[in-house]
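My structure is below; once you've seen it, I'll send some questions.
Left out: one protein chain. Kept in place: all the others.
And now, chain A:
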Amino acid sequence: MDASRFISSGLIEAYVSGLATSNEVQELERGMKQYPEVAAAVDDCQLDMEQYVTLQSKTPPSDLKQRIFHIIVNEEAAREAGTFSEEQVTDEFPETKTYVSSAWRWIAAAAIILLLGSLWMNYVFFGQVNDYKGRYEALTVTQNTLASESNLYKARIEQMEQSFDLMKNPSMKAVKMPGTKPFPTALATVYWNQQSKEVFVMVNNLPEPAADKQYQLWAIVDGKPVDMGVFEMSNPHELLQKMKSIDNAEMFAITLEKKGGSPVPTLDQMYVAGKAS
């Protein structure tokens, strides 16, 4: 706002009459510092207002001067004796008082209540968010577990499918090996591909071996045992375990040997045996 705008805005009259709000007072006081002509206009207006005030002068009751002097003389005596305490403090340069209307007080109160409500709801919703986050994490863990289990089953099914494919092959010959006398319930089967000469073993029923022992497959060729390899019991999902290949054999047998197998079979540990032809 330039000086002439200040002068024509009505702000000066509002200021001098006490009507200006505290914002308007600040605005005009800035203008008075910036423009000497604004300061002069305010001063002129104030002088006229004071003339109006002076016109309404009235002589106060005559005893009042004595009353006031009595008080200040006592105060001065107390001040000199050091017992006076200044209980009334006055504004340095009394400014126009602005009274806040009751509507604004209600609005302020309502705003504070809304703020408190909002803070409370923040607290509640934050708690709920944490709760949902926890539940979401639990669900993610479950979902991951299910996915890995599903992968496991898929792998097992693939292994079984491979086994079935092998068995379905028409060149595959099954050699059933029943239990020997000491182990009558034992049973195993050899699958022998007559074309590729590949040999697979399937465990139908064999007892779990001790930790330092392993089952070993033998082929009997010309009355002599030939090592066909050891196999594990710990992977029951692999129906058919591939062993060494062999061109021809009269019999197949399984013995329990020390871990890693042995060059000759331990005959009293023969669990199953079956004729190949």
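What we mean here is this: a contact is a pair of C-beta atoms (placed from the backbone, for glycine too) under 8 Å apart; a residue touches a chain by one contact, two chains touch by 3 or more; residues count from 1.
The working rule: contacts and distances are computed from a predicted model.
The chain absent from the displayed complex carries the UniProt protein name "RNA polymerase sigma-70 factor (ECF subfamily)", chosen from "Peptide/nickel transport system permease protein", "CoA-substrate-specific enzyme activase, putative", "RNA polymerase sigma-70 factor (ECF subfamily)" or "ABC transporter ATP-binding protein". Of the listed positions A:65, A:105 or A:259, the one in contact with the omitted chain in the full complex is A:65. The missing chain, though absent from the display, is touched by one residue of A:2, A:37 or A:50; that residue is A:50. Mapped onto chain A, the interface with the missing chain covers residues 10-11, 13-14, 16-19, 21, 45-46, 48-61, 64-65, 67-69, 71-73, 75-76, 86, 88-95, 97-99, 101.
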